[in-house]
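Of the protein chains in this complex, one is absent; all others appear in place.
== subunit A ==
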Amino acid sequence: MTDTLVTEVEQTVDAYLARSYGAERRLTLAECHGWDRAFLDEIDDLGWFALAVPESADGVGLPLSAVGAATMSLGRHLVPGPMVERLLLPALLLRHIDGSGPPRHDLPGAVVALVDPAANGTWSVDDDGVRVESGGLVGSMLPVRFGQEADQLLTVAESAGELAVYLLPPQTPGLDIEPVASADPTARLARVTFTEPAGAGITPVLTGSAAGRFVTELRAWARILAACELSGIATRLVEDTSAFVQVREQFGRPIGSFQAVKHTLADMYALARSLRNLCDAALEDAVSSSAEDLPMLAAVTKAYAAEAAVGVCESAIQMHGGAGFTTETDLHLYYKRALALRGWYGDHEELAHRIGDALLAGAGLAEPGDVS
């Protein structure tokens, strides 16, 4: 059931992108780091952003795995823009927030930037989290994707040993959003700072165990989607590289007839294929996974994706020779995006450590700096 659904969504998205989205558009969009209202409206008209939005909020009501399926295609075509921010976050929030007034009804169609310091692990020294203090928020985070462009900022804050989830409009007093340079061709970035208790008096949308449940799912799905996008990237680069080595000639024959090249392609294929299978399995299992199992499932998927996809990109660059190092091909865009995704919510090394820890302790997966 999930399987056919995933295939259908993926094929629909893929067919559209194959038709209407080519290298030229990719380049144009990458030049503005994916912030293009017209393009977002186009996607909106296709109904993709509504895929996983519940029917009660006028969405299509598909499970979140449908977002994963769409994301594989977005990865394959390297579609820049606030995709996770619009495909996943509103849909996920709507599953967790009760009621009918705001903020629920502002969510469908909104671009929701994610301010979850856990996305950066413990790498940042200056920007070390967001806390609730004197009824407002203090702290900062770098980088936040589409922080400046977003309609809402979904903020995960620490509040007296628990988590609290806030949804803040960008105009919130005390909230400072400063654009910063981005090396991710698909995303604009910002530094978000909460000063002198920002948004004092604003009530969180989720607190206590409800916030805990939401954040667990959020992080798990963020990892699964990153893996799906990486899987799309890897699949695409195997196809492109395989086509390239059959036409590029050296020593009087296609380089694809040289065994060193063939074996590299075979390894790339095995990596991309196994990553794809892992993502399929994760999408299939995630929907019915318990709250205890989901984080492990997601961490495993992301850990492998982080390593496998970047490996495929690097081999693709190598197999393209000098051209692979230039900006004349799209390879560098794929590579930079893969590197950005690799670090987000933990790369293979970090996650392997957390997975190992959990297995040895016979416990669930812990986030660094977990407050619970």
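Keep in mind that, in the parts below, contacts are C-beta pairs under 8 Å (C-beta built on N, C-alpha and C of every residue); 3 or more make two chains touch, one makes a residue touch a chain; residues count from 1.
FYI, contacts and distances are computed from a predicted model.
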Out of "Acyl-CoA dehydrogenase family protein", "Monovalent cation/H+ antiporter subunit D", "Hydrogenase accessory protein HypB" or "Electron transfer flavoprotein alpha subunit", the chain not pictured bears the UniProt name "Acyl-CoA dehydrogenase family protein"
Quick one: say which of A:D3, A:D41 or A:D58 touches the chain that got left out. A:D3
Using the touch definition from the top, which of A:A270, A:A291 or A:A323 touches the missing chain? A:A270
Given A:L46, A:A210 or A:A352, the correct residue touching the omitted chain is A:A352
Applying the definition given at the start, please give the residues of subunit A touching the unseen chain. 1-3, 238, 242, 245-246, 253-254, 256-257, 259, 261-263, 265-267, 269-270, 273-275, 277-278, 280-282, 284, 300-301, 303-304, 348-349, 351-357, 359-362
